[in-house]
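A protein chain is absent from this complex, but the other protein chains hold their places.
Then we have subunit A:
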Amino acid sequence: MGSAGLSRLHGLFAVYKPPGLKWKHLRDTVELQLLKGLNARKPPAPKQRVRFLLGPMEGSEEKELTLTATSVPSLVNHPLVCGPAFTHLKVGMGHRLDVRASGVLVLGVGHGCRLLTDMYNAHLTKDYTVRGLLGKATDDFCEDGRLVEKTTYDHVTREKLDRILAMIQGSHQKALVMYSNLDLKTQEAYEMAVRGLIRPMNKSPMLITGIRCLHFAPPEFLLEVQCMHETQKELRKLVHEIGLELKTTAVCSQVRRTRDGFFTLDSALLRTQWDLHNIQDAIRAAAPQVASELEKSLGPQLDTKELPSREWSWESQGPSFILVPEKGAGH
């Protein structure tokens, strides 16, 4: 069971990171739980070793000594002497979430760690729900930071907020096109831009492909943000800037990732499900989708049976834009 268990432990899966947990601790916890599951199999039968004992020969009258070979149990393979069978597993981490944020976090095990690089290079967008609180400003844009300023927010209405969000989306749209290194004068590029399918395939600052307000009940408001190349701190800063644009102040009380590429909340494993069995099932369930999405994102390959790799056979540099429509892309 152990080796069979290990062979099924290669691939990507998503967990739900709760707030207040460092990503490193999460990774270590998952590794520990997997090792626990793998080490739970039965220990092997005790080894025997041969010893030659000196003793009187049977059936002889004199005291003649002879060597007899006996097999005595050896403690060399005893589990209390060797320790557990598995002591280390390669568990890799996808796009990180900081301590206060929560949400979908992609992990890779064994050979799946290679796929993490592929996922990173696919430059897929991510979905967040961001909860903001009007009326105060803190130094680290979080609710429990050091208070810098307090303001009134009675003048803020839903329309004003929507207008600001539309402005933000527009400016980021421009940045999207710019960082995609796309010449908009061509017909194809124009059509793609019209359909909203452009995104940069190399490094860029945080780009928001879509933002809208889900719920507005002052002082609280809930935003849904679709972005790429972001950090959670930049999202909190975004909330702060929205507050400033509204001529008041705002802090961010929750940042929660609901989608990372093609992993959604439904497939994310909760803390109680971080064990060998559940993770193996999650890897198996996600495997076909992972393979197809990565293949689409990284471009056509000559050998479609293999998982896509970074090498490009027909261009020295990969294309800087991509034509693939994504699930839930923009509005």
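Basically, contacts are C-beta pairs under 8 Å (C-beta built on N, C-alpha and C of every residue); 3 or more make two chains touch, one makes a residue touch a chain; residues count from 1.
The definition used in the following text is that contacts and distances are computed from a predicted model.
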| item | value |
| --- | --- |
| "Mitochondrial transcription termination factor 3", "ubiquitinyl hydrolase 1", "Integrator complex subunit 4" or "Acyl-coenzyme A oxidase" - which is the UniProt name of the missing chain | "Mitochondrial transcription termination factor 3" |
| Identified contact with the non-displayed chain, of A:122, A:268 or A:286 | A:268 |
| Touch with the omitted chain, as defined above, among A:5, A:19 or A:92 | A:19 |
| Residue of A:45, A:80, A:194 or A:217 touching the missing chain in the full complex | A:80 |
| Subunit A, residues in touch with the chain not shown (by the definition above) | 16, 18-21, 49, 52, 54, 64-67, 74-76, 78-84, 102, 256, 265, 268, 270-272 |
